[in-house]
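Below you'll find the structure, written out as structure tokens, and then a few comments.
A single protein chain has been removed from this complex, and every other one stays in its place.
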Amino acid sequence: MYTTELGKVSPLQDGAQEDPERLAAFEARVAADEFVEPKDWMPQAYRRTLVRQISQHAHSEIVGMLPEGNWLTRAPSLQRKAILLAKIQDEGGHGLYLYCAAETLGTSREEMIDALHSGRAKYSTIFNYPTLNWADIGAIGWLVDGAAIMNQVPLQRTSYGPYARAMVRICKEESFHQRQGYDLLLALAKGTAAQKAMSQDALNRWWWPALMMFGPPDENSPNSAQSIRWRIKRETNDQLRQKFVDATVPQAELLGLTIPDPDLNWNEQRGHYDFGAIEWDEFYAVVRGEGPTAKERITARRDAWANGAWVREAAAAFEAKRAARVAA
Amino acid sequence: MDHSLFRALTQLGDDSLILGQRLCEWCGHAPTIEVDLGLSNLALDLIGQATLLLDYAGEVEGGGRDADALAFHRNAEQFANCLLAEQPNGDFARTVVRHLFFATYASALYEALAASPDARLAEIAAKAVKELRYHADFAADWAERLGDGTEESRARMAEALDWHWRFVNDLFHDDRDWAACAARGLVPLRQSLRYGFERDVSAILERAGLALPRKVWPIVGGRSGQHSEHLSVLLATMQVLPRAHPEAVW
Partner (left out) sequence: MYDWPLWEVFIRARGGLDHRHAGSVHAPDAHMALRHARDTYTRRLEGVSIWVVRSSDIVASDPAQDGAMFEPAASKIYRHPTFYVLPEAVDHM
């Protein structure tokens, strides 16, 4: 799962300190869609932007395990339990691939995790919303993973090789995530009145946060242009958001659900759906960590890391003793 | 209905189900992401085994119940899992010891079950035994590393061994139904596996400088539905949706 909502690009002002010739050669390579690899020369701003973007992406995967994990022990059938566990496990795997991709830029996973736990690094705000009923698990797969896929597919061609390769693997694995969410909601749509009500309630709560996942409107996203030039980002926030709405509306109809937007209308002239204004104040509040479950999420991650410290240290001590025996 | 076979199958299925459910609680909270993925793989194996075993139990029962009906619509006293499986995760050392005990026992058990004259059970066991051997190795690796790691990890392992040891008698308990199936040659007596278990676990612990506790605990009860305080709480969580919506299909 992923969002570019926080894709703040470091300003290029320190580009001034870069060797202009190297910088020009770099920009030309990237413009020609060549890949940049870990030991290649790259501008400092490019490196910093990537570390921030990839680690945010990794943090989002890891924190994203928690809202779904909330229903894992209560999944209503053995098959749903297995599917959900396999899915959450994938998110963990994706976080791992991404941390490793970011590590090739010279920042250790330890440092990145520390940045997350101390609040310096951000993760996708969508995970600061609570999962209140079982249909939320379907809505996360359908809407949140659906939005994420729109962001992620173009990133398979992103300019930084390790990031692009991680994204190829991630996209391949994620292809079942959206489908399982929709499948879960289809079962509810065929079910009892209570099950249908769960679905509608979930859609009501997840629709707007899902639209916010694409990030601020283009006119408020001043650094997008540079990210697009660097092939770190390949389509604008508003383009992707429109694509998502257009794809999702008919899917909601098939589920018999109503999208909670009175302004939603097919616009024959544009060939797209028009949709209502997004509450950006809420978005920025959640970005600031004022989401309803932000404290729970980050505390859970801090606790897991702190409670695991003795385990990591023990395994390292065991290996150190073994190595010492071999050396002796 | 073949009552004793039904009961024996629910004992096997419930062990996998309840331990798998416990491991689900680790998801998102393990010491590193790699360990998180590893524990999820163990849980997925167990949930898969539980599905096969409880579906078969339902067929033997002949009352139209499938694995989900058995998993989500029985009360604690109708569950036949061992006491060990339902114990809370505790710290990572307790989870490792619980898994070391269970998987060492279960991999030997399923090896024997793979040769059962009951073809269906033998087929399920042949698949499960490969998974459980991996589980036993996984737990042994961690037991060794924690036992011979730091002072702290060693103390935690010693505490965890002492904590879970009291449930081992129950793990090897042959209740009347199981014994009846054993008399028919369908399953081995659990007691027949105990010597090998203690030998294998002791060897692993010895490498880590640890030992099995000596004290003998007479506690039994899981197989006949007399559980610890933890099971009904676990079930209240696990079964909440199907119990609240008994008509619903998920």
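In order of appearance the chains are A and B, and numbering begins at 1 in each one.
Just so it is clear, a residue touches a chain if its C-beta (ideal position, glycine included) is under 8 Å from a C-beta of that chain, and two chains touch if they have at least 3 such contacts.
Nothing here was measured: the structure is a model prediction, and the numbers come from that model.
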Touch as defined at the start, partner being the missing chain; which of A:Glu27, A:Glu173, A:Asp201 or A:Glu296 qualifies?
A:Glu173
Residue among A:Arg48, A:Arg179, A:Arg234 or A:Arg312 that touches the chain left out of view:
A:Arg312
Residue-wise, where is chain B in contact with the chain that is not depicted?
32-34, 37-38, 41, 138, 141, 145
For review purposes, identify every residue of chain A that touches the missing chain, sorted by number.
37, 39-41, 86, 89-90, 93, 96-97, 100, 103, 108-110, 113-114, 165-166, 169, 173, 305-306, 309, 312-313, 315-316, 318-319, 322
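Here, only the chains that are shown with their structure count from here on.
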I'd like the Å distance between the centres of chain A and chain B, where a centre is the mean of that chain's Cα atoms.
36
Touching chain A in the complex: which residues of chain B?
17, 21, 24-25, 27-37, 40-41, 43-44, 47-48, 50-51, 54, 67-68, 71-72, 91-92, 144-146, 148-150, 152-153, 156, 237-238, 240-242, 245, 247-250
Considering only the defined contacts, which chain A positions touch chain B in the complex?
62, 65-66, 69, 72-82, 85-86, 88-89, 92-93, 95-96, 99, 134, 184, 187-188, 190-192, 194-195, 300, 303-304, 307-318, 321
